[in-house]
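Here the complex is missing a single protein chain, while all its other protein chains stay put.
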Amino acid sequence: MSEKKISILQAINMAIHDAMEADDQVILFGEDVADPEGGGVYQVTRGLSTTFGDMRVRSTPISEQGFVGAGVGAAIGGMRPIVEVMMVNFLTVCMDQIVNHAAKIRFMSGGQTSVPMTLRSMSGAGFSTGGQHSDWTEAWFAHTPGMKVVMPSNPADAYGLLRACIEDDDPCLHLEHMALYSARGAAPEKGHIVPLGKANIVQEGGDVSLITYGKGVSDCQAAAAKLAEDGVNVEIIDLRTISPLDNDTILNSVAKTGRAVVVHEAVRNFGVGAEISSRIHEHLFSDLKAPVQRLGAAESPVPFSKPLEEAYLYSQQQIIDAAKVTLA
Amino acid sequence: MSEKKISILQAINMAIHDAMEADDQVILFGEDVADPEGGGVYQVTRGLSTTFGDMRVRSTPISEQGFVGAGVGAAIGGMRPIVEVMMVNFLTVCMDQIVNHAAKIRFMSGGQTSVPMTLRSMSGAGFSTGGQHSDWTEAWFAHTPGMKVVMPSNPADAYGLLRACIEDDDPCLHLEHMALYSARGAAPEKGHIVPLGKANIVQEGGDVSLITYGKGVSDCQAAAAKLAEDGVNVEIIDLRTISPLDNDTILNSVAKTGRAVVVHEAVRNFGVGAEISSRIHEHLFSDLKAPVQRLGAAESPVPFSKPLEEAYLYSQQQIIDAAKVTLA
Amino acid sequence: MSETLDTNTHLSMYRKMVLVKLNDDRLHTEIRAGRLISPLYSARGQEVIPAAVSVNLQPEDYVVTIYRGIHDSLAKGVPVNDLWAELAGRAAGTCKGKGGPMHITHPKTGVMVTTGIVGSGIPIGAGLALSSAFKKDGRVTISNFGDGASNIGSFHEGLNLASVWNLPVVFVCQNNRYAEHTAYSKGTSIERISDRAAAYGMPGIHVDGNDPIAMHAAAKEAIDRARNGGGPTLIEAMTFRFCGHIIGDDSHYIPEAEMAEAQANDPLPQYRQWLIDNGHASDEELASMEADIGNQIDAAVEYAYSCDYADPIEVKRDVYAHEIA
Partner (left out) sequence: MSETLDTNTHLSMYRKMVLVKLNDDRLHTEIRAGRLISPLYSARGQEVIPAAVSVNLQPEDYVVTIYRGIHDSLAKGVPVNDLWAELAGRAAGTCKGKGGPMHITHPKTGVMVTTGIVGSGIPIGAGLALSSAFKKDGRVTISNFGDGASNIGSFHEGLNLASVWNLPVVFVCQNNRYAEHTAYSKGTSIERISDRAAAYGMPGIHVDGNDPIAMHAAAKEAIDRARNGGGPTLIEAMTFRFCGHIIGDDSHYIPEAEMAEAQANDPLPQYRQWLIDNGHASDEELASMEADIGNQIDAAVEYAYSCDYADPIEVKRDVYAHEIA
């Protein structure tokens, strides 16, 4: 890692740039991703079509089934498409291509064909964008054998995970939190890879393990600082990859602390936290000092107004309280 | 309950018939559901268009986004549409209408509009129909606030749950297992309702709770019979409703037995079993005698060939083994 | 423009256009000043379309629209007070502050669904029309969407279904030549979207959506057809979007000449002058109408800011008909 600081947005742009430079088979498409269209509505892909040309970087019509399906076909034909589906809520219009095709084709063909496609998609509450532009469904894709799902929390990981996804021979979903695009951190070395399926211990501590990913990491760090004031030593695990889960890192941590809280922005019920909590209980039944706590959003669509949106999201206090419940 | 025996297929047909008879606002559409098209590819809806006419029972073009969206609109306009999406895998082409619209519209409109639509869909492995016609994704919909999800295990419940769904003022997904269409059981009384959100204790027992739904119920009953031979007294809970979960029935049972196994046909990771397992651990941490076990399908798409399909599905032996693990 | 409509209709259309325009201006002001936190997908430039459509509608007719559709909602009759309370996220808003600008809903004035998902309102509009066909309630449904939406699957499925079932719905494609930052021809493989109607055996009308009289005629033809059992119509109304995709967008991807030409043809001042020239109203009468509307909006903004937010407990309400423990 260099001393230079960059944003996650820059890191994603760099990762795509470097992957396209390294491998001619890497192509990019999605709505408005090319420079004549501004290089993405958030400029994440700015400059890439200018550098790599109109053939390799293409803005698409509004037709997610069409262009994700084209990504599946192009991948089978030997390309490594990076396909941007602008927002997580829009993944609902192309679930078939992702779930029935990208995820299953290697298996259904007996390994003859494969879909090395990377899907990028963004979401995140907190911006008053309402019910159809801010929620999260990573649990659906984690429940889909054949898919890999990642979500970075910092620029170096965003770079390294995205490059790992692009190099991976299977379909990967790279989830991006809108609130983190501007988050700055150490710039990665060119070519830096964060291996898929490996979690990161962000902070070591012996009292309780906070297990999270994406924006949850900084939220947990803030909560951990407060908890430290009360003498609670928090260990924070940034999953980085949601599926496949890094059992070893999770279980080793909780074996040590005996306590765990899982935190994600998606609604709590039937979320990723449920899988993690069950696994911990299954493996560490007698080592646990308290039941694993789960935090997520309230069980509703995302509300528009600020006060309701705040009530929808988990709060820092809730993280602190959940940690304290395990310590009680 | 009368002494007469009917199949689940008949029960579903009767439930729709009786609901349409009772309420003019109930309408039905889906591919091939009307009698000129045979009353459904499995004849589930046979006779209904003849009885209730072409206006109320309509075969649709192959356009799930179109006709599920039309169901959403018709429901907002005051109808109670029953919409058949032939197979669970085809729900992937209309997730947007279900998740972003049906489930969210009451909330996003502040309660002014609502979508009292019942979706029916079928799946189930064991018929060598391969990767795109047999798997289950109920966990996705359970992870979607605003949706209710049910899955009957016997004819009377199929009738009662479906009528409850149709009468319910919110969108409901009624899941049907292909292997159970011919399953026979006591016929329900006309007008029988199985309240949503209430599980059923199929068999009482003090040693271990098997928690399941749909086809899992008869599989657990068969396993319980074998376990009884070894002196193990099994309690079987048929959830009937997957979301919202009946916490009370689940927790009371496991508080009594101290042991639980969750069984479903969907793949295990990030499945419904994870939510149930976590809840049990959270609430009954110190009462549990063993960690909750989860059973589901193997982490792969559904294979075509018989031996691989069998390897994919959980086996009776696995249920028995899981129960025994909790008793060890 | 040729004269065919009476003064009442003209003034009614103009009033709606002014309402939409001044409301949009004020939204820009409030958001820029930081007094309102809300995305704004301005429809500045597209005022004629909903004005001309809605004067042909009955109050009980249904409208479905999109994130950009505040113009459609206002023209249909959503009260400005309720609208502003919603945009300000207040409990008194149309949706208790739960929906926001992308989900304005007001069944009392027939505004049934506003969606943020491109294309999804098209099948929903067909479904509302289906409910009218069942109930024989005589209603017509208008489903509004953009040019880019004509490339998504829901457009195809919705139009085909509406045609096969002969539903009383009018599909109004407001072609503002851009979909976010993508120029029309980069996303759409045909010159006129209205020609896609032929793929569904449906009449397609290509009309200048900035010409109130032509737009009125197109809307009337389609609405009459729907109301009289003649089935659906696709209208492609040509227009332009002056303020970018979303507030903050500087339209850098639109060639300057194109923007300049469009702005020179801003339908609002043109129509105003035409009304005066053709004796429908005097400059003073229109100025007074505009002032009235301005005051109405002032009052609505003030009202909205004076309202309370919903209690946080409201997150649990309206998820289901009955709260789930």
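Think of it as A, B and C in the order they're written, each chain with its own count starting at 1.
Throughout what follows, a residue touches a chain if its C-beta (ideal position, glycine included) is under 8 Å from a C-beta of that chain, and two chains touch if they have at least 3 such contacts.
Computed from a prediction, not measured in an experiment: that's the story for all the values here.
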item	value
Partner chains on view for the chain not depicted	A, B, C
Touch criterion as defined above, residue of A:H17, A:R106 or A:H177 at the omitted chain	A:R106
Contact residue for the chain not shown (choose from B:H17, B:R56, B:H101 or B:H133)	B:H133
Residue of A:I8, A:V33, A:V68 or A:V254 touching the missing chain in the full complex	A:V68
Residue among C:G201, C:P255 or C:P269 touching the omitted chain	C:G201
Residue numbers in chain C that touch the chain omitted from display	151-157, 159-160, 163-164, 186-191, 195-196, 198-202
Chain A residues touching the omitted chain (full complex)	27, 55-56, 58, 60-61, 63-79, 81, 96-97, 100-101, 105-114, 145-146, 148, 168-170, 197, 244, 247
Interface residues of chain B (partner: the chain not displayed)	31-32, 36-38, 41, 59-66, 89-90, 92-93, 128-133, 298-301, 303-308, 310-312
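FYI, only the chains that are shown with their structure count from here on.
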item	value
Chain whose average C-alpha position is farthest from chain C's own	B
Between chain A and chain B, centroid-to-centroid distance (C-alpha), Å	30
Length of the line joining the C-alpha centres of chain A and chain C, rounded to whole Å	36
Whole-Å gap separating chain B and chain C, where each centre is the average of the chain's CA atoms	40
In chain A, residues with contacts to at least two other chains	65, 89-90, 92-93, 130-132, 299-301, 303
Interface hub residues of chain C, defined as touching at least two other chains	95, 97-99, 103, 115, 117, 120, 153-154, 319, 324
